[in-house]
Structure formats: C-alpha cells, structure tokens
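Data first, discussion second: the structure below is written as structure tokens.
Of the protein chains in this complex, all but one are displayed in their positions.
Just so it is clear, A and B label the chains in written order, and each chain counts residues from 1 on its own.
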Amino acid sequence: MRVDYYLYLSAVLFTIGAVGVLVRRNAIVVFMCVELMLNAVNLSLVTFARLNGSLDGQIIAFFVMVVAAAEVVVGLAIIMSIFRSRRSASVDDANLLKY
Amino acid sequence: MTSTVLAAASSGAPATMHEAVLFWLLAPIAVAAAIGLVVARSAVHAAMMLAAVMMCLAAFYTAENAPFLAVVQVVVYTGAVLMLFLFVLMLIGVDSTESLMETLRGQRVAAGVIGLAFSILLLAAIDGGIASFHPKGVVSAEAGKGNVAAIAQLLFSRYVFAFEATSALLITAGLGAMVLAHRERTSARQTQQERMQERASRGGAAIAPLPGPGVYADHDAIDTPALLPDGTIAALSVPSYLQVSSAQPRREDPELGA
Partner (left out) sequence: MYSALHAVTYAKSTGVFDLTFLLVLFPAASAAVLLLGGRRTDRWGHLLGCAAPLASFVIGVIEFFALISRDGGQSRQLDQHLWTWVPVAGFHANVNVLLDPLSITFVLLITGVGSLIHIYSVGYMEHDPDRRRFFGELNLFVAAMLLLVLADNYLLLYVGWEGVGLASYLLIGFWSHKPSAAVAAKKAFLVNRVGDVGLSIAIMLMFATFGTFSFSGVFTAVHGPGVRSGTMLAIGLMLLLGACGKSAQAPLQSWLLDAMEGPTPVSALIHAATMVTAGVYLVARSGAIYDVSPHARLAVEIVGAVTLTMGAIIGCAHDDIKKVLAASTMSQIGYMMLAVGLGPGVYAIGIMHLLTHGFFKANMFLGAGSVMHGNNDEVNMRRYGGLRKLMPVTFVTFGFGYLAIIGIIPFSGFFSKDKIIESALDKGGATGDLFGAVAIAGAGLTAFYMTRLMIMTFFGVKRWPRDVHPHESPKIMLIPMAILAAGSLLAGYLLVLGGSLQHFLTPSVGSSIEQGAHTISPWVLSVITLAVVLGGVAAAWWLVGRKPVPAEPPTHVTLATKAARRSLLGDDINESIFMHPGAYLTRALVFFDNRGVDGMVNGLAALVGGSSARLRRTQTGFVRSYALSMLAGALAIAVSLLLVRVG
C-alpha cells in the first residue's frame, strides 16, 4: 500500500466534515463536524511528517489539537450562553445579525 | 496487532503489509463513521460516531510512527474534548432531536455539489502532487531518541515560543469560557428569614414541610402519594415531575372505613 492513501482518506474525511458543517443545524453537531475536519487535517500532517522524514508535521498536529481544545471550550461556552437566552441550539435561530 | 504494527512502522518508511491490513480495515470504518456523524439524527449518536473516527485516527497515528500523538488523540480528544461535547449535550437536553428537514433553500444541494467538487479537487491534487514522492519515514528524524523524546526536544527548543503562546491561549480560553458561562446575580440572595416570611405570607399548609410520600400507603415508592387522614390523596406529596402512581391505596383502614 502507498503512504498517500492516508492523504486520500484525510481528504475524504475533511470533505465529509465540511459538508456536515453545511447541512447540520444543531450547533453541537456542527462543532463535531469541525472537529472532524481538524482531525482529518491532523492525519494529513502526520502523513506529511512521514513523507518528509521530519517531526515538524507531528508537532504542528499537536498544536492543532491544543488549539482545537481551546476552540471547543470557548465554542461550547458560547453555545451554552446562546442556549440559555434563546432555548435553542440551532445555528439557524441565531440569525439576528443580518441585513 | 499493535505490536506488529509498531514493528512494521519502526522498520522504515514504506508501508508494510500489516499496515495495509490495518488501513483497509479501519479506513472504511472511519469513513462510515464520518458519514454517520453527518447523518445521525441524535447528537449523542453523532458524538459516538465522532469517537469512532477519532479512535481510528489514533490507530493510524500509531501506524505512522506517531505514538505520542496517538496517545494524545485518545486521551485529550476522545477522552476530554468529546466528553466535554457530551457534557454540554446533556446540559442542554439530550432528547432535543434535530429535524433533518432542510430550511435553507438549495443549501443541501449546493453543499453536496461543492463538497463533491472539493473532494475531487483534493484527490486530484494529492494524486498529482504526491504520486512520485518517496516517503522517508520519521525514524531517522528521531535520531534514536524515540518519538516522545524527539518531539519533546523539538517542542521545548524550536517551538518553545509557539508552545508558550498556546499555553497563554489555553488560559485565555478557559477564562473566556468562565466569563461566558457565568451568570450575574441580579438580586440579593434571599436570607432564611425572607424565605420564611414569604412562605408564611402564602398561608395555609405551606408553612409546614410537605407531606412525604408513602405515608399510610401500601407502597413506599416515591411515586406513591401520601394519604390524608380522611383517606384522600395528598397531591403535594409527590414531586411534580413524577406521574402520580395509579396504584390507589388498597387497604381499607377499618377505623377510617367505618
């Protein structure tokens, strides 16, 4: 098998995640889809590290995980406070900022 | 299996047979789980699907000579982050299943078309860019120190500023979450005396504690209402979120019944 299959898998997972962000309305599920995309990218990074024979890709993947953790914390807190005031976790309901 | 995979990975860059088996076993599961994540009605199911994908990825990391990342993936991602997701899900209502009817006109079609185009583009780009690339493997980069030690050395030397920056980011994010989740008290806390006075002002039986369930009843289950001295049901004895049990007191009290 070839190493670049990981990349194909990563691309497929990324696209599925992106489509999920576009079609799901529950904010938490949307967030999960974002996480899926991040994970797909991480897979690519790890594979690139292997291809390049350097650990930098793994380091970057590590940083991506850290940032993803921070993002999840803040994002979920935002979802919480929106839910508190609007009793809804749908991203379509938070549409006041418009024309 | 893990040991074979590890052995295969440590040997060098090209993928071995073991790795191929692992890949072809787990990749379909990962894709299926990802699709499941997108189409699942329940958010809890979606979270489970995501967990599956993450576990698969952890396995791939091991195969790709990244044991540190594999462990972090399992502990931090699947363990902490996903648990946080589930925690919030529980907090805002598990059973709020989402209607899968699309409300934005053309959104789903457009997402499908663009997603398809995007994946084709990505696949084509990978195909065109990587095909002739000979993988080197990371083992040489570890310089015999092992993966964790090598990563640690890089992290605390070349990437130390980025590392410190992410620590600051994490603290900020934690603070931000606290601020966002914090609810300001708008009125002074009621003292015990005030609560008592309020209760007394309502009058009636509210002054005394509510009757406990199961008093004079056949059962002592929590949904069995208490009976008043005249044999009628005391509705207040059952918490409002419970159905009052249909079980009526069956035993006739001889004194009362007379």
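To be clear about the criterion, a residue touches a chain if its C-beta (ideal position, glycine included) is under 8 Å from a C-beta of that chain, and two chains touch if they have at least 3 such contacts.
Fair warning: this is a prediction, and the values are worked out from it, not measured in the lab.
Chemist: What chains on display are touched by the one that is not shown?
Modeler: So, taking every chain into account, the missing one touches A, B.
Chemist: Touch as defined at the start, partner being the missing chain; which of B:M55, B:V81 or B:A111 qualifies?
Modeler: Hidden-chain contact among the options goes to B:A111.
Chemist: Touching the hidden chain in the full complex, which residues of chain B are there? Just list them.
Modeler: The list for chain B reads 104, 107, 110-111, 114-115, 117-118, 121, 125.
Chemist: Take the complete complex as the reference. Which residues in chain A touch the chain that isn't displayed?
Modeler: Chain A touches the chain not shown through residues 18, 21-23, 25, 91-92, 94-99.
Methods note: only the chains that are shown with their structure count from here on.
Chemist: Which residues of chain A touch chain B in their complex?
Modeler: 1-9, 11-20, 22-26, 28-29, 31-33, 35-36, 39, 42-43, 46-47, 49-56, 58-59, 61-63, 65-74, 76-81, 83-84, 89-90, 92
Chemist: Quick one: which bits of chain B touch chain A in the complex? Just the residue numbers, please.
Modeler: 13-15, 19-20, 23-24, 27, 30-31, 34-35, 37-38, 40, 43, 46-47, 50, 53-54, 57, 60-61, 64-66, 68-69, 72-73, 76-77, 80-81, 84-85, 88-89, 91-92, 96, 98, 102-104, 107-108, 110-112, 114-116, 118-119, 122-123, 126, 130-131, 133, 135-138, 140-142, 147, 150-151, 154-155, 159, 162, 166, 169-170, 172-174, 176-178, 180-181, 183
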